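All protein chains of the complex are present and in place, except for one that has been dropped.
On to subunit A.
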Amino acid sequence: MGLSYSFTVKENVLVVRLAGELDHHEAENLRETWKEKLYTQPIKHVLLNMEAVTFMDSSGLGVILGRYKEVLQLGGEFVVCSVSPMIGKIFEMSGLFKIIRQEENELKALMTLGVAS
């Protein structure tokens, strides 16, 4: 099934929407593209929309943690939204929710990052 993704910039927020399965096989391409989008535009915050992700394992966690660290370096905040219960369990287990704020959906998350709809 694979993974597809789109990157949109709203003010200073990079919105990353993932769809499909995020595993080790998909992780590398995602990482490369994500880094390029992060550093070639004036970005401060990242919003990761997980709504259409049907599978994720610890390789996905690695990619998310890596980008989280980069956003901290930029002085911004990393927010995740629309996390399914199963993926939420994996986030919980790994302590990710202790460092990354979770919002219910993209609209709410963007509002908290100061982006007017």
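Just so we're on the same page, a residue touches a chain if its C-beta (ideal position, glycine included) is under 8 Å from a C-beta of that chain, and two chains touch if they have at least 3 such contacts; residues count from 1.
Keep this in mind: contacts and distances are computed from a predicted model.
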item: Complex member absent from the view - protein name from UniProt, among "Putrescine/spermidine ABC transporter permease", "Pyruvate dehydrogenase E1 component subunit beta", "Nitrogenase protein alpha chain" or "Anti-sigma F factor"; value: "Anti-sigma F factor"
item: Of A:10, A:31 or A:44, the residue in touch with the unshown chain; value: A:31
item: Residue touching the undisplayed chain, where the options are A:46, A:61, A:79 or A:100; value: A:61
item: On subunit A, residues whose C-beta touches the chain left out of the figure; value: 1-2, 21, 23-25, 27, 31, 55, 57-59, 61-63, 65-66, 86, 90, 93-95
